[in-house]
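Shown here: the complex without one of its protein chains, the others still in place.
So that you can tell them apart, the chains are marked A and B in the order they are listed, and the count of residues begins at 1 in each.
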Amino acid sequence: MDILNFIFLGFKVGLQPVNLFYCFIGVLLGTLIGVLPGIGPVATISILLPITVKISPVSAIIMLAGIYYGAQYGGSTTSILVNIPGEASSVVTCLDGYQMARRGRAGPALGIAAIGSFIAGTLSLLGLTFLAYPFTNMALKFGPPEYFSLMVFALIILSYLAHGSMIKALIMAMFGLILSYVGMDIVTGRMRFTFNILDLSDGFGLVPLVMGLFGISEVLINIEQTLSREVFKTKIKNLLPTLKDWTTAKWAILRGTIIGFFLGILPGAGPVISSFVSYTVEKRVSKTPEKFGTGMIEGVAGPESANNASAQGAFIPLFTLGIPPNVTTAILLGALIIYGLQPGPLLIQDHPDFFWGVIVSMYIGNGMLLLLNLPMIPLWVQVLRVPYPILFPLILLFCLIGSYSLSNSTFDVFVMIFFGIVGYLMRKFNYEGAPLVMAFVLGPLLEQNLRRSLIISGGSFSIFMTRPISAITLIIAFLLLLSTFITNMRKKKPSSEEVI
Amino acid sequence: MANKFQKTIIFSVTLLTLSFFIPTPFVLAIDYPTRPISLIIQFTPGTTTDIIARKLGDVVSKELRQPLVPINKTGGGGTIGVAEIIRSKPDGYTIGCINMPTLAIIPHMQTLPYDPLRDISHICVISPYEYGLYVKGDAPWNSLEEFIDYARKNPGKVTHGSPGPGTTNHLIMVRIGKDLNLDWRHVPYKGDGELIPAVLGGSVLSGVGSPAALMPHIKAGKLKLLVVTSKDRWSYFPEVPTLLEKGYTYFQASYLSLGAPAGTPEPIRQKLEDVIKKAIQDPALKKEFEEKIYAKLEYISGEEFKKFIGEQFLFYKDFLKTIGMTK
Partner (left out) sequence: MRKAEQIISILWIGLAISVCVGSLRLELGTFHDPGPGFLPFGAGALLGLLAIAHLINVSFRFSEGEEKGLPWIDVHWQKGIYVIIALLAYAYLLPKVGYLIDTFFLMLFLFGVMGRKRWWAVFIGTLFVIGITYLIFAVWLMVQFPKGFLGIG
């Protein structure tokens, strides 16, 4: 079989000592910057670009790719330990991961995140290996109407994110939508709600927003308590996931992988949305949805698998079509051009040794990451023992550096601090951050695709139902909405909780 | 009466004191540069502009014997980077890349913290931004005329996509449409990364893009170029005609240039212009850029460019008003 030949070719290239070396450096660096909040693969890859011209293209891409998917492993670490999302795609991990840490279960949380990431990465690589072309073709069929319907679907799922009061969650969602509309309007080019601040022409940055909303606010809340007490009083129980954890989580991992893989291929969707969707799916299928937000391991396993799967999935359109679905892959595309490898539909045909070599090294890289991350767990857990008066200034400093380094901009630092204050107030009054973030991410996609669809159809709404994929998605969304109402009706008993 | 010795002293001291009043630019230009120069790049790493700037920066660094340190300040379609250049000290140690829309088009669409006509000391143009109109590879039109014909017969059905509202890619199609009285619709995307898949997938019927972005797809036959909207034909696809050749009196004129904050001493600016001019007129470098990153190096003097910007500014002021895109 042809593919087997290619895989052997890949092994020949991927297993060369020099490539193994660069793979290791890549994933190591990736883990490190994934852990550091704010600084992401984008910054690091761009900085290393000029240096990589000196080594062979295969080795260079192996290393840079390693940084990219390696960062997805590291991002969950700070989310779990100190409630700071290391990457935007790790926001959801904060929800239950941090709660697990507070209960002394940081080890299992970190462990399941690493294992889930490994499984998801490997499985989606298999997808990349065998299903690259059919999937790309399918992805191309997604036009504005399909995207819009998908976003409607995601918004409806959003309602499941609510842990407490439904009204408050919806208020947060609306707030998130409003925040997302700050910036330039895509159709007319006019500025909305920017008050003539130039730095707002692209809107609020997602990463400073989540760092402030979750990370800084957490510090502010904790500071109020008497500092002499340790914040985490509970004893740190086990360092690795138990068998019970594993049985609960394995399905979450599988579901997360599939969700992440699909959403990663679609340009613009990416790890953030897949992690959110995975979380809400887990909550929905769980037998104890009300416990989500208190430390359910599926709430960590699913999203972490999803974001890794979508990171790997993003390579599909990059390699098969030469189209990068997100910023990081866009830089990799630039790198390919610099190296003289023309990305595009002919890349795989013209340079099979390159393509398969990189694929095989990704398998190896995922394995390395697992071996790297697991033994580091006891180390990471020690971080929790550092007395808070010493820890919190460091957390703040890392956040400040992180937010600045995104685009060398002090404005981003201000955005982060601002949302830190917002997040602090929200916590005080029992509003949740997750619906806000989800809506903030979805808002632009929803609006842009709605307006594009209407331009294309000349104003007619029928376009959403005449195109099959869009129609199916909307119908499923509608059915989902109906079923929520029906379940709520059934559950209607007098309770002291505020629920619609 | 002062003796000769004393007179000499007085004379020397006077001369020395006076020398402090010699206009420093003359001194500076001879020494310049004495430390690294910041090169502000207004787009993210990996984009064509960034690659051009960094490569050119390397070449110029060798000539000036001081490094050109690239700093990416992205956002706002290039305006954040340009604003950064303008706010920097005009001592010749900060220069940066400028894309024409930030000076001629965007100021009409939003309030900017700079005066596009006065706040920049132009060094020179380094590269034209070249674009072409493309459609899906299996589309039924093979020339601009066929496409326009179809648009005429199907008003409201033909769509043209752009990487963003207010880009020259968007506006050139609007201009053609107005001139020929066509009813074709603009569908905005965020960058080529979203636009190209949309054309490939058939959501949008056409797009306007650069050689770097389109090259692999055209070679693979998935996209085809109907007409080239830049001033000259592309060397990569020499059989595709230009708008000018077809009888249009305009083309999609947009440039990547280098600039420094206004007030930068003229001798320094001139030195930079000379060094850069020499670099981009080097045939070997030109060839490398063309073959490896599909970018054309072209020199236009800072003086001439300033005039050009002035003209374009006025043109777009009226043009945007007629299509209702002014602030």
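We adopt the following convention: contacts are C-beta pairs under 8 Å (C-beta built on N, C-alpha and C of every residue); 3 or more make two chains touch, one makes a residue touch a chain.
Predicted model, so just to flag it, every value in this text is computed and none were measured.
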Chains in view touching the one left out: A
Selected from A:K141, A:K244 or A:K428 as touching the chain missing from the view: A:K428
Selected from A:P17, A:P134, A:P375 or A:G459 as touching the chain missing from the view: A:G459
Candidates A:L170, A:L346 or A:M376 - the one touching the absent chain: A:L170
Residues from chain A at the interface with the omitted partner, ascending: 33, 39, 43-44, 47, 167-168, 170-171, 174-175, 177-178, 181, 185, 187-188, 190, 192-193, 216, 219-221, 223-227, 389-390, 392-394, 396-398, 400-401, 404-405, 408, 410, 413-414, 417, 420-421, 424, 428-429, 443, 446-447, 450-451, 454, 459-461, 496, 498
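Definition applied: only the chains that are shown with their structure count from here on.
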Interchain centroid distance [CA atoms averaged], chain A/chain B, Å: 34
Residues of chain B that touch chain A when the two form their complex: 44-47, 50-51, 54, 71-77, 79-80, 83, 109-113, 156-157, 159, 164-166, 185-190, 193-194, 196-198, 200-204, 212, 215-217, 219-220, 222, 292-293, 325, 327
Chain A residues within the chain B interface of the complex: 42, 45-47, 49-50, 139-144, 184-191, 194, 196, 198-199, 201-202, 267-268, 317, 321-325, 327, 330-335, 337-338, 340, 342-347, 407-409, 448, 452, 455-456, 458
